[in-house]
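Before we start, here is the structure in question, set down as structure tokens.
The complex appears here without one of its protein chains, the remainder shown in place.
Just so it is clear, A and B label the chains in written order, and each chain counts residues from 1 on its own.
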Amino acid sequence: MATNEQTAIIELKHIDKHFGSLHVLKDINLTVHKGEVVVIIGPSGSGKSTLCRTINRLETIDSGEIVIDGDILPQEGKKLARLRSEVGMVFQSFNLFAHKTILDNVTIGPREVLGTPKKKAEEEAMALLKRVGVENQAKKVPAQLSGGQQQRVAIARSLAMHPKVMLFDEPTSALDPEMIGEVLDVMTELAREGMTMVIVTHEMNFARRVADRIIFMDEGRILEENEPEAFFSAPGTQRAKDFLNTLKERDR
Amino acid sequence: MTIQELLAQFGDKYLQALITTYQLTFISFFLATILGVIITVMRVSPIRPLQIAADFYVQIFRNIPGAALLILLVYALPYLNIVLPYFTAVLIATTLIPSSFCSEYLMSGMNTIGAGQIEAARSLGMTFMQMIRHVVMPQAIRSSVLPMTNLLVATMLTTALASQVPLNPTDLTGIVSYINTHAVGGITAFLISAVLYCGTAVIIGQIGNQIDRKVRILR
Partner (left out) sequence: MTNGTISIRDALYESPGPKAKKIIAAATVLSLVVLAALIYLVIHQFYITGQLDSRYWSVFARASTWRYLGKGLLGTLKVALGSSLVAFAIAMVMMLGRLSSIRPVSWIAVALIELSRGIPTLLFIYFFFLVPSQFGIMLPVYWKITLPVAISASGVVAETLRSGVNAVPKGQTEAALSLGMTDGKVFFKIVFPQAFRYVIPSLIAELVIVLKDTTFAYVVSYADMMLNARVLISNYDALLAVYLVVAVIYIIINYLLHRAAVFMAGHRKTAAA
């Protein structure tokens, strides 16, 4: 899918980052094109979550350059806020606003940030909630929903901002096994509709099915970058082979 | 003394005492809340000296005994050429101590929100002020109802410090020692004050519970 003619939405150039003495991102270069689904995998501690979080500056970088849709990622202020409103983010722990109803969770972004009128925001929100299958929970508060339902609401909350790209930071890692499917289904649907997505996940079957490109990270470096079939059938590095083998062991 | 005799002789004094206690309680609580908010803002600010100073303030006033603070304000400050009226000195003591607890409650109320929701607000493109207004403040306030109710009761109990300085009219504790030095008030004199204190505490507690039930955030 990704051809050179397509516009780059995210460009990461020579990204370096330390946590104290720990070198967590080492000279990362990555371009994500419009409509592309990029899945980042790797062992825990490989820096994949951190990388995902640098894209909307939830983590800062030490050096390098992040370009979003042609503009350098602003470092602060209204410009940064505006950019973030264009980049959707879905967290491992859902992070819904605990004091707001499901409907208000989805409308608060458009209403406060985009200035959408209440009625319009609510119509759109209801449509999105329907799309992720939780429309009959609209009046409840997050704590009354299952993890899977909460995560689907979180996706709807991001979609309500009409983002140019969606970031998923291990969206199913905090879920009970029986709820993972319902969240992955929503994400699969999004991918099919052409949403640009960057996904950090441990769900290999999902990655294989949905990804246009797999990024394999280990110890802060991108070790491999390949199409899913090629990567999973013939990983090019020993690290990737070991990683896939451990996963297979675990699933057995 | 029977309760009738006591009230006939000292009834209006009790009323004045109740008013003094209520005055001290509500003025202190109001000021302590404002001060507590300011201190909390300093504590969570990114400005290191303010953080340290505010932390220090909280540790001083949550750990100083009320009697020690009042004695410093009433008897020690004049040596620094600062002479406060008794009522003001009591008011300062019963404001400073609760303000430190107020800040502690607000801090723990804010801590229950968690970094995740703040990151989510940021990711939606909210500015700092929008995040404070729509995510942090509403949750901090709603989860502070019960602690603040307890703080109001605690403030009332602290105002008994007023009995340690000559005040006219005195407070609900001062009146008991006043009556017992002027007449044999016996247990009844205590009972009246005790009922007024405790009744107020119970009412405050009930109102607090009612409000909390309405605004509590499910987690």
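Throughout what follows, a contact is a pair of C-beta atoms (placed from the backbone, for glycine too) under 8 Å apart; a residue touches a chain by one contact, two chains touch by 3 or more.
The model shown is predicted, which means the values in this text are computed figures rather than measured ones.
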(message) By the document's own contact criterion, which visible chains does the hidden chain reach in the full complex?
(response) A, B
(message) Considering the complete complex, identify which of B:7, B:37, B:64 or B:146 is in touch with the unshown chain.
(response) B:64
(message) Which candidate, B:90, B:124, B:153 or B:167, sits in contact with the chain we can't see?
(response) B:153
(request) Using the definition of touch stated at the top, determine which of B:3, B:19, B:38 or B:76 touches the missing chain. (result) B:76
(request) Quickly run down the residues of subunit B that touch the omitted chain. (result) 43-51, 53, 59-60, 62-69, 71-72, 75-76, 79-82, 107, 110-111, 113-116, 118-119, 122, 128, 136, 153, 156-161, 163-164, 172-173, 176-177, 180, 184-187, 190, 193-194, 197-202
(request) Identify the residues of subunit A touching the omitted chain, counting contacts across the whole complex. (result) 19, 49-50, 57-58, 60, 74-77, 80, 93
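Note that only the chains that are shown with their structure count from here on.
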(request) Measure off the straight-line distance from the CA centroid of subunit A to the CA centroid of subunit B, and report it in whole Å. (result) 47
(message) For a test of understanding, state which residues of subunit B touch subunit A in their complex under the given definition.
(response) 113-114, 116-117, 119-127, 130, 134-135, 138-139, 142, 217-219
(message) Residue numbers of subunit A touching subunit B in their complex, please.
(response) 56, 58, 78, 81-89, 91, 93-99, 108-109, 112-113, 141-144, 154, 157-158, 161
